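A single protein chain has been omitted from the complex, and every remaining protein chain is retained in its original position.
Here is chain A:
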């Protein structure tokens, strides 16, 4: 199974986790994000998990460790798009991950981080992330309103 791309977008790194995830790939994501924060001077990390139909304690720990490590490097992490069934299951599992910041959509996450997610767009106006993004991002964006 191949690596998960870590995409630099202006001040943030964007990661979209797609489908079934092998443990080894999840662990290498941890290294990749850490290295990319340094390489791109990122101030934030947005991890979209709207394509994930399950988060177990292993993946929960990996996400929390990415957030913890990023914070030490000066970048905040926001996880976006968690599905309701995944959230219900995580709570029952006993994993509320209080140290993990979450948002419903990538746009909300960008607002939380106070960053502009596209380097191509003028800083005069906050950006709708979607226009510069591959279609894969759309997962968590369907329900957001003004």
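FYI, a residue touches a chain if its C-beta (ideal position, glycine included) is under 8 Å from a C-beta of that chain, and two chains touch if they have at least 3 such contacts; residues count from 1.
What we mean here is this: contacts and distances are computed from a predicted model.
Undergrad: Choose one: "Serine/threonine protein kinase", "Xanthine dehydrogenase family protein molybdopterin-binding subunit", "NitT/TauT family transport system permease protein" or "SRPBCC family protein". The correct choice is the protein name in UniProt for the chain not shown.
TA: "Serine/threonine protein kinase"
Undergrad: May I ask you to list the residues on chain A that touch the chain which is not drawn?
TA: Against the left-out chain, chain A lists 1, 20-24, 53-58, 60-61, 84-86, 88-89, 92-95.
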